[in-house]
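What you see is the complex with one protein chain gone and the rest in place.
Going in written order, the chains are labelled A, B and C, and every chain counts its residues from 1.
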Amino acid sequence: MSSTYGERFRFTIFGQSHSPAIGVTIEGIPAGSRIDTGRLQLFLERRAPGHDATATPRKEADYVEFLCGIKDGITCGTPLTAIIRNTNTRSGDYDKLRTCPRPGHADYTGAVRYKDAQDPAGGGHFSGRLTAPLCIAGGIALQLLAQQGITIGSHIQTIEAVADDAFDPMNISAQALKALAAMRFPVLREGAEEEMRQAVLDALQDGDSVGGIIECAAVGLPAGWGDPMFGGMENRIAQIVFGIPAVRGLEFGAGFAAAAMRGSRHNDPFVVKDGSVTTATNHHGGILGGITSGMPLLFRAAIKPTPSIGMTQHTADLKTGEQTELSIGGRHDPCIVPRAVPVMEAAAAAAIYDAYLCSL
Amino acid sequence: MSSTYGERFRFTIFGQSHSPAIGVTIEGIPAGSRIDTGRLQLFLERRAPGHDATATPRKEADYVEFLCGIKDGITCGTPLTAIIRNTNTRSGDYDKLRTCPRPGHADYTGAVRYKDAQDPAGGGHFSGRLTAPLCIAGGIALQLLAQQGITIGSHIQTIEAVADDAFDPMNISAQALKALAAMRFPVLREGAEEEMRQAVLDALQDGDSVGGIIECAAVGLPAGWGDPMFGGMENRIAQIVFGIPAVRGLEFGAGFAAAAMRGSRHNDPFVVKDGSVTTATNHHGGILGGITSGMPLLFRAAIKPTPSIGMTQHTADLKTGEQTELSIGGRHDPCIVPRAVPVMEAAAAAAIYDAYLCSL
Amino acid sequence: MSSTYGERFRFTIFGQSHSPAIGVTIEGIPAGSRIDTGRLQLFLERRAPGHDATATPRKEADYVEFLCGIKDGITCGTPLTAIIRNTNTRSGDYDKLRTCPRPGHADYTGAVRYKDAQDPAGGGHFSGRLTAPLCIAGGIALQLLAQQGITIGSHIQTIEAVADDAFDPMNISAQALKALAAMRFPVLREGAEEEMRQAVLDALQDGDSVGGIIECAAVGLPAGWGDPMFGGMENRIAQIVFGIPAVRGLEFGAGFAAAAMRGSRHNDPFVVKDGSVTTATNHHGGILGGITSGMPLLFRAAIKPTPSIGMTQHTADLKTGEQTELSIGGRHDPCIVPRAVPVMEAAAAAAIYDAYLCSL
Partner (left out) sequence: MSSTYGERFRFTIFGQSHSPAIGVTIEGIPAGSRIDTGRLQLFLERRAPGHDATATPRKEADYVEFLCGIKDGITCGTPLTAIIRNTNTRSGDYDKLRTCPRPGHADYTGAVRYKDAQDPAGGGHFSGRLTAPLCIAGGIALQLLAQQGITIGSHIQTIEAVADDAFDPMNISAQALKALAAMRFPVLREGAEEEMRQAVLDALQDGDSVGGIIECAAVGLPAGWGDPMFGGMENRIAQIVFGIPAVRGLEFGAGFAAAAMRGSRHNDPFVVKDGSVTTATNHHGGILGGITSGMPLLFRAAIKPTPSIGMTQHTADLKTGEQTELSIGGRHDPCIVPRAVPVMEAAAAAAIYDAYLCSL
């Protein structure tokens, strides 16, 4: 089913942008796991808007309410459901979206798929708001992985034409990843943040938006997690990462650049170091045959520019069949990339934790 | 489960490179579907080696034997199993792979995952040979989609540094795709084939290998197939495409390039043309919110250079913990990209057909 | 996953007896389906306690709150979540249950399974209270089936030694089933209710409890729903019915009595009547090879006596390893059978509706 992810750590995300609540139901969290709900709440605040001129000034409290499955911070083993009330919804005239679909949005395709019965307000179930419950599930997975010494972190690789430095795939420390998680605008290169913010503000001034690339890493993984074929780490991560709205591309290790390399360069020689197997280089991004090698797991995801822009756009009036113009009011993000960073980490964590349970 | 794909058109791929047989068990093919088994056999020959100096001279008959589920070319509605006997296997000393894993292969990670009990001969279940049963499942899906007027085709976008022209995302005809399918080395630009072959032969001469990018398109799709979140067309295609060995990256529509665009450019305005809804441009690659828009569906996958190369490579002897050298004998592909083209189409077809059944 | 049921109409039941809320998340309800939420609320009241001396006097409001997936009574196509707040919980000393498990309950096995981390209060996730969200999912399925002319109904076949008449498997009308649904104590034979009530009251007076058998029927089903092997109507119904606490047996059509019949008697001859195929008798209970035949679908489920009884019982103190005595206070049902009737119908409806979607 399409809003369900995972085999053994399995969750279903529910809700619409303007429904009474959104949330997630999770099965498969091992009984007796300790979850720090305060820390989870802080994790969710990383994706919340309202912090910054580069994001929508809309306030979303995103207060997580646990309905079941956890007691005194300890999981019961049975399903856990957590919800977030939708409080700050402005009910505009969303019926217009059915007649004049917003370019780059799911208004039109969603209407066809659901025979005009979907809830279009605020994007409905397609809204980026639904990444909040994804962060609940993934935030729990992050904590459970951390208890095993695994750290996941990311930085903004690019925004529009501005590039950050790249991770050194051979040298990514847990501390560095944790430091990035503490930054609202996580980048590696000094000065990158200011340049990127400027690119966003320039677009905002034009009533326009920009996209970017996020680079995500996981360290501390043992070798041997993941499965061949359709259960590989890439498949698992891809299935969840493409569930984040606006993701248009995904690559692992050397990624697309690998296509231009020769085998002699791309192949990473094995070495035994301090009694444990590792590789001399890390073009493979920590995954071979779908299975972790023990090297840092590395992937990059491309985020398209936010489709909601202030500029007047061309679209069609589906009723009349005439070309028309559309002005999207409301409060939108000129760039979703910074807010997508914790979502990417949550997604990676959910995929990796599920692969771990499947490897038992 | 990791070797199983699909929700309603669901199949499990089984076999090892050197086991008595490989094959696929498929559930969910609608009863009464007509399958042209002769055409399916021809489709499989597109991925078979032995045609060309750019591929391994190893002969694989790849004769498909149907065990059940089809009678007189008509599917029964109950599971269909088809197998290919492994006849031309040279049993080398594969025990060495456990001690001295081949760089870029799953020898090491597979051994960790399966506690040294996996069958390493010829790569075992991780072998590229397992794409043959994927072509059986996908080849059936291709025929079933064709019966609905949907055509899938691909071209080689790059090999090493040589680039073909790109598809024009607004103008991809079924005929053009069919013409590509008839070419052993499908490219759009005149001269591209020769340049690419030269790149492969150059690498071969050096005992090396090259990778490349495949661009794949599906036309004739109606709007409204696919699902939100983890059941989107991208998620479905990603989950299967990353199951093809050597795929390192995947992008849809404008893909990674979208990350550098502004929203005003990337957004595709809707237009009504001859009474049907379409878009004026196709940066979205035929998918919005995970659901088909009716425009050509377009994706690109990056294939790493074949890890099996003739050159002597460095690796570790896991027993002694010493560095050592490895020379991979046998018959290998200096470039897997041309043979991966029909596999990519098969994967796309399986994903799209499954999404179709889920949309009913 | 264990609290999830269904393939295409798929739901996960969550909550514990004393958690803030219980509920259900459903995927796969076709978009644009009309749900009468008022009628659903009334359906849930059929299982609510507090009506009668034969049930617990405990009041459970069981007010259904829809969080998403439905708008103005029309389903959106995306996940639907509905919850019931747990308001009337008396927090007793449930820690004792871990030391001195109640006979016939899951206190001990649940503690072993969940490493003592499960929530034992009120039975936790094992509580009969969790049949309320099952009634939400099944109640929705009942309405969707009713829109196709399918009616499901039941009567109490036995309570302890008191037997009702049995359904005539050849003559079950939709009206009769609807009439039964309007009865709080649905029986066919005049006088059966009084005798059954007396049996319950006798047990209650002794601080004891009784069980019984429910016979359930579905009429209006077309031929051709269900699947062979593990997806047969029996398998689907069994998988959900054994999820109702206290069910110990299940039989279809002639059931266990079939084991004593000869084939010549048990086989139901086919007849063509008014142009449609039917059978002259209905020992097969409307299912052949797992697939509906168009005849009334008929099954019986055995419910064990409520394990919570007022009498002092023997159990072990797991800490000391000594035998001890246990007195279960609180408000319990001396007989769960009447309240289990709508639950049985809900379960049957969910199974049948899912089979229908799988047959498309």
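As a convention for this text, a contact is a pair of C-beta atoms (placed from the backbone, for glycine too) under 8 Å apart; a residue touches a chain by one contact, two chains touch by 3 or more.
On a predicted model such as this, the values are computed, not experimentally measured, just so you know.
Note on the undisplayed chain: of the listed residues C:77, C:307 or C:342, the one touching it is C:307. From the options B:3, B:143, B:157 or B:239, the residue with contact to the unseen chain in the full assembly is B:3. Contacts to the hidden chain, counted on chain B, fall at residues 1-4, 10, 12-16, 19-23, 25, 27-28, 31-32, 65-69, 71, 74-81, 83, 113-119, 124-125. By the touch criterion stated above, the residues of chain C touching the omitted chain are 1-5, 7, 13, 101, 103-106, 108-110, 112-113, 125-126, 130, 158, 160-161, 203, 206, 208-213, 223-232, 234-235, 238-240, 242-243, 245, 247-256, 258-264, 266-272, 275, 277, 279-280, 284-285, 287-293, 302-309, 311, 313-318, 321-323, 358-359.
The chain not displayed touches chain A at residues 78, 228, 360.
What we mean here is this: only the chains that are shown with their structure count from here on.
Rotation angle, chain A onto chain B, C-alpha superposition: 180 degrees, expressed as a multiple of 5. For the criterion of most C-beta pairs in contact, the winning chain pair is A-B. Taking the CA centroid of chain B as reference, the farthest chain centroid is that of C.
The two sequence copies chain A and chain C touch through a face in which the numbers common to both exceed half of the numbers used overall.
Centroid to centroid, with C-alpha atoms defining each point, chain B and chain C lie 47 Å apart. Chain A and chain B have Cα centroids separated by 26 Å.
Separating the centre of chain A from that of chain C, both taken as means of CA atoms, is a distance of 40 Å. For chain A, residues touching at least two other chains, in rising order: 1-4, 13, 113, 125.
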